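One chain of protein is taken out of this complex; the other chains stay put.
First chain written, first letter: the chains are A, B and C, and each begins at residue 1.
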Amino acid sequence: MTDKIVLAYSGGLDTSVAIPWLQDRGYDVIAVCLNVGQPNADMAFIQKKALQVGAIESYAIDAQDEFADTYVAPVIKANALYEGDYPLVSALSRPLIIDHLVQIAHEHGAVAIAHGSTGKGNDQVRFEAAIHALDPQLKIEDPIRDFHWSREEEIDYAKEHNVPVPIGKKSPYSIDANLWGRANEAGILENPWNQAPADAWAMSVAPEEAPDQPVFIDLTFEQGLPVAIDGKAMKLADLIKHLNKLAGENGIGRIDKIENRMVGIKSREVYEAPAAAVIMAAHHELENLTLERDVAHYKPLIEQQLATMIYEAKWITPLFDALMAFVDHTQTVVNGVVKMKLYKGNATAVARKSDTNSLYDENLATYTSADTFDQEAAAGFIKLWTLPGTVFEEVNHVHSQKPEEK
Amino acid sequence: MTDKIVLAYSGGLDTSVAIPWLQDRGYDVIAVCLNVGQPNADMAFIQKKALQVGAIESYAIDAQDEFADTYVAPVIKANALYEGDYPLVSALSRPLIIDHLVQIAHEHGAVAIAHGSTGKGNDQVRFEAAIHALDPQLKIEDPIRDFHWSREEEIDYAKEHNVPVPIGKKSPYSIDANLWGRANEAGILENPWNQAPADAWAMSVAPEEAPDQPVFIDLTFEQGLPVAIDGKAMKLADLIKHLNKLAGENGIGRIDKIENRMVGIKSREVYEAPAAAVIMAAHHELENLTLERDVAHYKPLIEQQLATMIYEAKWITPLFDALMAFVDHTQTVVNGVVKMKLYKGNATAVARKSDTNSLYDENLATYTSADTFDQEAAAGFIKLWTLPGTVFEEVNHVHSQKPEEK
Amino acid sequence: MTDKIVLAYSGGLDTSVAIPWLQDRGYDVIAVCLNVGQPNADMAFIQKKALQVGAIESYAIDAQDEFADTYVAPVIKANALYEGDYPLVSALSRPLIIDHLVQIAHEHGAVAIAHGSTGKGNDQVRFEAAIHALDPQLKIEDPIRDFHWSREEEIDYAKEHNVPVPIGKKSPYSIDANLWGRANEAGILENPWNQAPADAWAMSVAPEEAPDQPVFIDLTFEQGLPVAIDGKAMKLADLIKHLNKLAGENGIGRIDKIENRMVGIKSREVYEAPAAAVIMAAHHELENLTLERDVAHYKPLIEQQLATMIYEAKWITPLFDALMAFVDHTQTVVNGVVKMKLYKGNATAVARKSDTNSLYDENLATYTSADTFDQEAAAGFIKLWTLPGTVFEEVNHVHSQKPEEK
Partner (left out) sequence: MTDKIVLAYSGGLDTSVAIPWLQDRGYDVIAVCLNVGQPNADMAFIQKKALQVGAIESYAIDAQDEFADTYVAPVIKANALYEGDYPLVSALSRPLIIDHLVQIAHEHGAVAIAHGSTGKGNDQVRFEAAIHALDPQLKIEDPIRDFHWSREEEIDYAKEHNVPVPIGKKSPYSIDANLWGRANEAGILENPWNQAPADAWAMSVAPEEAPDQPVFIDLTFEQGLPVAIDGKAMKLADLIKHLNKLAGENGIGRIDKIENRMVGIKSREVYEAPAAAVIMAAHHELENLTLERDVAHYKPLIEQQLATMIYEAKWITPLFDALMAFVDHTQTVVNGVVKMKLYKGNATAVARKSDTNSLYDENLATYTSADTFDQEAAAGFIKLWTLPGTVFEEVNHVHSQKPEEK
């Protein structure tokens, strides 16, 4: 009886070639393709293609809602931006994909999982970290990393094994995309002094080509997640798709940066995440209105830790869960509406309100005579607030004159 | 012999009225006005006005370079944004002003310092924290906080004491400005659901009114500070002024947010900081290129702490100095050039290079055959990187199936 | 109809004198005394005394279990030690006391709460923070702070109002005690170069006077809390009392330190917390055995924040709750037994085990041939772990020689 292996299948050349390659190594291959919102995902075609190139079984799974509700939602609640910039597009789909693959492996009694990552990127770590966490007994195969094909060798191998080879010139870029955004690297981008050319982008127009009139939308949040646009309720996956289109048309969501990969090298990345740019700016401003000050000042430490952990393949870990328990606790009060202006690359919060949880108190804040703030309290506050520093200077005179110098 | 008091003098109605008011309390008033780059600062006129309304002595000091080099520079190096948004405009000038006032107090043997802050804002804390640190023996007077004048009472008092009263309607806003930006609050802005009207802004045009063609500039940094635009060297104060104009014309630098004041209330603030928006985006991207990963991932914790401390009146403290020792140490390698695109509200880094300190290694990062990265190392790395989490799941099965469930 | 006030009543002179003083200010006084495990708490006597000196109503409430389960338990789970040393004795009882007082105030329609804290300590902040949080409409009276009696004036006032005055010399110390420990300050301790004399201590013997034979106990934890000693189950309050006696007899739990009070001054404090010393050392070591590495390395940041917040009167805040959500999440796996050796001041973990949640894997750790660790993985791990630092040195040569220097 032949050992079974479950392959993370995309329909592209690399993972198609992997099917005969894994067969050569003695496996029966079960191909699994997940729809996480990548563009042009003709799932029926992909499912069929896997069988054509030799898989014994082929799955095509629509995981868009699961992706939005279970993997994107924490990023929104945690304002998670890797290195302050990147809303963690590819890092989110990897644990979801493996979760499905391990389940299918268990159903079929498979002994191994295969993926098609290169040996110098982040994805190999994310795929394998999830496999180790969910079932460390499963063996792992990575044809792309183990077998260093040149492009020509790969095409020759494909032809020999009746794997369809795409016609035309290969894209110079290495691309990954899902509902939450698109990542692009390689090619001309590898010189960081080169500007990203027009063909590096796909989800957004250049700001210069966006409409000359701004668009305003009211984004409603409940417990930290967007639930409606202009009062119209949408489930999260649909809301993100809607915003990707609208914000992309307005030139919003482009990111171009040098980034620290987890394997220890710097890379130049070009991302697009139009919906993320709008949602995360709105969420941050609604938190400004509804989070108590100490929460607002402490949460960024947790957020940065979460963003780094998600990037660095630590989704299925007890620290991730405990940090999300903190985040979830803070989000119960993040309810309200933010008016966003979308205009030629800018996604700006221009107004915000929360009927139930606003901590802004116009009677405390006002400079008018409606003022209810106790101004007398300030003098005492200042005295004690500054007392440790004052005593320090009196003793050590780092910035101040010593008495004899006056 | 009459006690002397040194007054932080702006030339406006509040601090002009303060002069006779302090005289009534038995002081000889020494007025000091500092030019920190606020607009329309006719220093000679202000100096003379103080004498006219009763000061025994009047100073007008150009502190623009000191402000840029000593107070703005740390903000740039530390990427210091209060609550992630605000580049700390007003908080920076307060310790500089007090530093001059205390020196003048010592020269004249004055016994007190006066400032004109309201009792519910941040500035009273910043002024008085600096006074306590630099000379806790000095008494502090704050006529505005202690004597709750209505607008009408203040004007009556001014007229009685021959203080010129500005003609025309008072601005509905409460404004503070310097070289690094402009802060605006009060008036219609006090309702956070109101959009900021056109007259709330002064340093920038609306993105819609900015030119239709982008502007590109090359910003050169040495040791974390900008030193040249398009190869032309400028001292920091001049470079900031140049960028305020250029970026402001392109609709850049507007910030509209709910903010936690240090006296415990939330306020709605409208800021403009065109130069800051350009410089800080460029600086961050140059750090992406030149900072080692662990430094890049740890520095944001320090940055957030510094931003909060600067906002919260802790400039002259030993913790601030120690944290800046950390920051300064990281900046020695932040040398290079960032190409910035300025276009209708967007300030975007589109290319970056560092001849001497770039840690981006194209031969490590490339997907071409020039690759020098050791892909074999990845498998071992992944195994040990994920081992603690793997053991945790094997023992506790939080996410994974127990063996008997498979 | 007279306004009612609820007084935090201890039975001592200060809060007894407060009763007629509050009556003079026009209040009907409701006295409330809580038993939180302070020594010699004759609750019936105290309840009666309040009525004798003029209270219209008097409550005596046994809150020991509530104190242990709701206020001490988080400290154990969070390893919360203020400034690394102090297990937060007094800070814990304040929010509990106020919680009861506010409930009683609401039942009686009282308009105010009174407490008897001095104006330079932490307790005034803790009491009033809790009152503000639970009902900011309640007025607050603090006779001790507002009315600066000398000892003689207080005694005269007591005699005039038929308040019994304690016979004999007043203790030179200012003491607060509960189930979790005892705090002592003032008197000879105010000179930090003086050693604490024998009469400064009450819950423990000096190590020199402890038995010459060590005592060993097995402390069992469930979900981070101690539940049994030597296999005998006890509720938390009883377990703490048992350990206070046993560890105190063995000279354990003395703390003598300079501390930063929240009002901005340093004070010299002498604490005793025998049970805390044993429980917290055991808990930490059980976490060493059961927490995953990333959790173990991140939790101390949360712990320090919680310890500071508890000390600084932030128990009833949303940040405290969110941080405890993190901590509680980590504690589900903290189950097992720690063998503690108690000997002349030392409380030392000498053995530990967890049948269900130990992450120690002898087959991974061993240096014997049973080794299952993959030593080949280490080389790859090291290469990638050190790659960013290696590239940094290759470029910048901070520690290494430049090629031409070799």
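What we mean here is this: a residue touches a chain if its C-beta (ideal position, glycine included) is under 8 Å from a C-beta of that chain, and two chains touch if they have at least 3 such contacts.
Small disclaimer: the values here were computed from a predicted structure and weren't measured.
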Exercise. Since one chain is left out of the picture, which of the remaining chains does it touch in the full complex?
Worked result: A, B, C
Seminar exercise, completed: Out of C:Ile56, C:Ala133 or C:Val215, the sole contact with the unshown chain comes from C:Ala133
Exercise. Which parts of chain B are in contact with the chain that was left out?
Worked result: 260, 263-265, 291-292, 294-295, 298, 301, 305, 309, 314, 317-319, 321-323, 325-330, 333, 384-388, 391
For this session: Spell out the interface residues on chain A facing the chain that's missing from view.
Result: 292-294, 333, 357-359, 361, 364, 374, 376-381, 383-385, 388-389, 391-392, 395-396
Problem set entry | Residues in chain C touching the chain absent from view | 83-84, 106, 118-120, 124-125, 128-129, 132-136, 145, 148, 150, 174, 185-186, 190-196, 207-208, 212, 214, 254, 256-260, 263-268, 284-285, 288-289, 293, 296-297, 300-301, 304, 308, 313-314, 316-318, 321, 339, 343-346, 348-353, 358-362, 364-369, 371, 373, 375-376, 378-379, 381-383, 385-386, 389-390, 392-394, 396, 398-401, 406
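Rule of thumb we're sticking to: only the chains that are shown with their structure count from here on.
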For this session: Find the chain most remote from chain B, comparing centres computed as mean CA coordinates.
Result: C
Seminar exercise, completed: Distance between the CA centroids of chain A and chain B (whole Å) is 30
Exercise. Going by the touch rule set out above, which residues of chain C reach two or more other chains?
Worked result: 292, 294, 333, 384-385, 388, 391
